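Note sheet for the following structure.
Note that this complex is displayed minus one protein chain, with the remaining chains in position.
Which chain is which? They are A and B, in the order written, and residues in each are numbered from 1.
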Amino acid sequence: MSSALSRRNILKLAGGSALGFLLSPMPWKMLDDISIWTQNWSWIPKLRRGPVTHKYTSCTLCPNACRVNARMISETPVSLWGAPDPCVGHSYLCSVGLAGHHLAYHPSRVRNAHRFTATENGISSEQLSVEDAIAHIAKILHNIHVRPEEGEFALFDCRPHGMVSDIQQIFLSHVLGARYIVPDHHEGRFMRALMEMTEDPGQSYGLDFSRTRTLLSFGVSLFEGWGISPLVVEQFRSRREEFNIIQIDHHQSSSSIVADTHIAIKPGTEMALALGLAHVIVGERLYDPASAARAVDLKRNKPFSFMDLTRRFPPGRVASVTGIPEDVIVRTAREFASNRPATAIADDFAPAELIHSVWILNHLVGATGKNGSVVQKRPLPQPWKGAHRTPPTRLRNVPDHSLRLLMIDASAADTTVSWPDLRRKMRAENATIVLCSPYRPKRGESVDYLIPIHAPYETVRANPSGEYVATSAFQISTPLWSKSEEGCETWQILQRVVSASDAMTKEEFAQLEPEELLRLQCDAIFNSKRGTIHHPNNDETIPLGSVLSSGDFYATLMEGAAWSDDGVATSTNGRLFLMGKSTSSAQRFAESVLAFDNAGIDSNPSFPLLVVPVGEDVAARFGHVSPILSKIYQESDLKPRSRFAYLHHETARRFKLAAEQRVIIHSPHGATEAIVRCDSSVRPDTVQLSVSQLDAISPTRPRIINSYGGRVYTDQPIFVRIERARS
Amino acid sequence: MNSGRLSFLAGLVGMLLIGWVFFPSLLYQKEPQPLQFSHAVHTGEAVGMTCDNCHTFTADVRSMAIPRLSNCKECHSEVLGESEAEKRLVDEFVAHDREIPWRTYSRQPDNVYFSHIQHVQIAEIECERCHGSHGKSETLTDRQINRISGYSRNIEGQIIPGLRFKAWDRMKMDDCSDCHDERGASNSCLKCHK
Partner (left out) sequence: MKSIEISPSQYVMVIDADRCTGCGACMVACAIENNVAPAHPDATDRTGVTWMKVVKVSSGNNGDGKPACYLPLPCQQCAAETPCVTVCPQNAVEVDQQTGIVFQMSQRCLGCRYCMAACPYHARYFNWWDPEWPEGMEQTLNPDVAPRMRGVVEKCNFCHGRYQAARASAAEHGQASSDPVTYEPACAQACPTRAIKFGTPANNEQGVGDLVHSSSAFRLLPRLGTEPRVYYLSKHKWIRQMAQMEKETSTGEEVHG
């Protein structure tokens, strides 16, 4: 055998093997398979298979409660679409809502309770069970109960809305000394301002644009965001030709790009324009006679005269204040007063006196209490009518350094809390903040405990419609996934904390499940015997009276149907108060108008440009949205971005700046760097800067509002000058 | 025969053996079916069922369904015969209302769109054209998954050199496009890729 091992034989063996290899399917098959493998990298996700089904539910990301048609593949949602909904009046979803099913998989999602402790190297986190976390918190609450001098216990409800907020208030009323805190600004402020100007105290109002012919918007984000926007889009969608939109805006916002008329106004002078329009309407007697008869203080002089106030705003003067040509002011007033039904609207976050002035315009043209404009509605029937509730306190009214234990309900997607404001309310030492949220706290949010709650579409949630819709409506947001084991709702955590602390709660709420809570709400609606039910499956509307039992009603709602109240026969004889119902509110309004009148807005010649803050990726920065929103905020230039200063081409020429140039923006308070971009939708005497750049140049912390696509307000106007940066 | 030739032959035969016998069994990962099933019994004269008695279109008509337990339960709510597999069906699946995790032989990769309804209903192609005598099979063979490409052997073809003698021997793209050519159907990428 020694010869078999010779080099020659080994070579022959190799030769034979090579021939055999080539004659076998091995190389050819491997070549083929490997080339297929390169087209199917194992780390590219594999698609799920299974039949397509559809499920109806409703979106809880904002108070508009849009109806959702979820496309499901084997019990998992793959896309969400708007579904016809006569209650809310539209059938589309916004960009955030379209990706709502991603929120359960958000990268900052947490599934366990955490305790955070500050260490020398930053903040360390430690996982613990929900039971342990609740026991810890209950102990703190117990101590507060025993020694009230240690500070207060409070719940911060990031979005006070509907039944869940209601039950939280009832819980807290059984906890001695507990506070129920709500944000300084939230939805419905514009609508609620009307209460101060009309007679019936128990009445609430909604907006019915179905017949509106002229919409006069004072800087409202009409096509994006929450609140009024979906009502406007629906009219724009269905009857664009008859729906005349006049947008008053300092820059050419996305709303003014699409509006019929854009009136460019000097920022901060909107109230002067509103009163100027009122001046023309009154002076030319264009007002609605019936409404004028209802307005008790139109001509009366006590205690503050409406006539005297408007007399201060003749078109010529308003023109010089606002920068709008006089003839445009007169023409707009005539158009608004004659092309009726007409409605004027302002942002929830606008200054109170602007909101008031806008309501004056509505009263003058007879918009209030009319179908097609501002209609009365009945509130949603509620369970536990007589139950005692802790009244809400606005965050700014909470005494500084008074809170020992604070629980934050962050179940709403837009939980934008001003963290420094919140911290200021806590005691300097020994204060505990508990965040109830599906997501990890963001940078700069120093919480002590995090307790995970359900993400949207993971559990049943009550979903009453927002404040603006014309009639009250109610839907249930049914889960898209079968119930997950972990997680609960904030009110359940609150309930467990309270009962474990001996701080006493009423027995009737012990161990309530979300379903039972919803059944109680359904009972309340069912017993009212009002309204209709709309089922998206067959697009049919039936009266509630034809449903046999409350159980059937609940079952129908669980399938994705929606209940909406009957319209109210509008009374047109209630008195209106243009200056405000109470003497104090009238005085407040008169004083702020006079203050504005005396001071006005003046620029400093060395700081010639006014800053218009723009909400760059507000949603991405301040709320939790699907990562797919990167298409809008990161992978395109659609929205204003941080790092950039947006200037009109003329302004750039005037200051000898060119696009893509690095500049320094100086204000009397500081400086920030930016890159120039030219945009002809920016007003020539202004510069648009993103929120993140304002801190350096603003005298006070800018107020940031939390609706995506919305706006940013600063407490004072910021004037700047721009210089080229030295390289 | 001298030792040189012997070495050459040893190499040749050894490699042929590896390539033709061991390689295929190494290349494919065998996945047994969860339950034995005889198509022949069901489609035979005694029972006389046809394919579409159990393989129906899904509600969205985009695919042909692997039968669900509800199909089986229509007859097998309790044991009818004497086979071991049927006893397991009733005891392990029907009694617990548990779906049978069948392994699909002819699943195309994710980038392929195939619509049974267009082929069966509009073009009136017989099941056998692509699935051969599967409907007459006595037992369910193991599903074989290619360890490199991840495709099922039914797609790549049972014959290891990748030859096709009968229409149903292989279900690769060329086989689809040959048939499309024969019938004058479009061979545009868009038609079958997603």
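By our rule, a contact is a pair of C-beta atoms (placed from the backbone, for glycine too) under 8 Å apart; a residue touches a chain by one contact, two chains touch by 3 or more.
Just so you know, these numbers come straight off a predicted model, no measurement behind them.
Within the set B:74, B:110 or B:174, the residue that contacts the chain not displayed is B:110. Touch with the chain omitted from the figure is made, among B:53, B:71, B:118 or B:177, by B:118. From the options B:18, B:35, B:61 or B:90, the residue with contact to the unseen chain in the full assembly is B:61.
Contact with the chain not shown here comes from a single listed residue; of A:150, A:184, A:597 or A:679, that residue is A:679. Of A:12, A:101, A:266 or A:279, it is A:101 that touches the chain left out of the display. Interface residues of chain B with the unshown chain, by the touch rule above, are 57, 60-62, 110-111, 113, 115, 117-118, 121-122, 185-186, 188-191, 193-194.
Looking at chain A, the residues touching the absent chain are 39, 41, 43-45, 47-50, 73, 76-79, 81, 90, 92-95, 98-99, 101-102, 104-107, 222-224, 233, 236-237, 240, 252, 254-255, 257-258, 262, 626-632, 634-639, 646, 649, 659-660, 677-681, 709.
Basically, only the chains that are shown with their structure count from here on.
The mean-CA centres of chain A and chain B are about 53 angstrom from one another, to the nearest whole unit. In the complex of the two chains, the chain A residues touching chain B come out as 3-4, 8-10, 12-21, 23-26, 28-30, 32-34, 36-37, 39-40, 42, 46-47, 49, 51-53.
Chain contact summary for the complex, chain B toward chain A: residues 3-16, 18-20, 23-24, 27, 58-60, 62-63, 65, 107, 109-111, 146, 148-151, 160-162.
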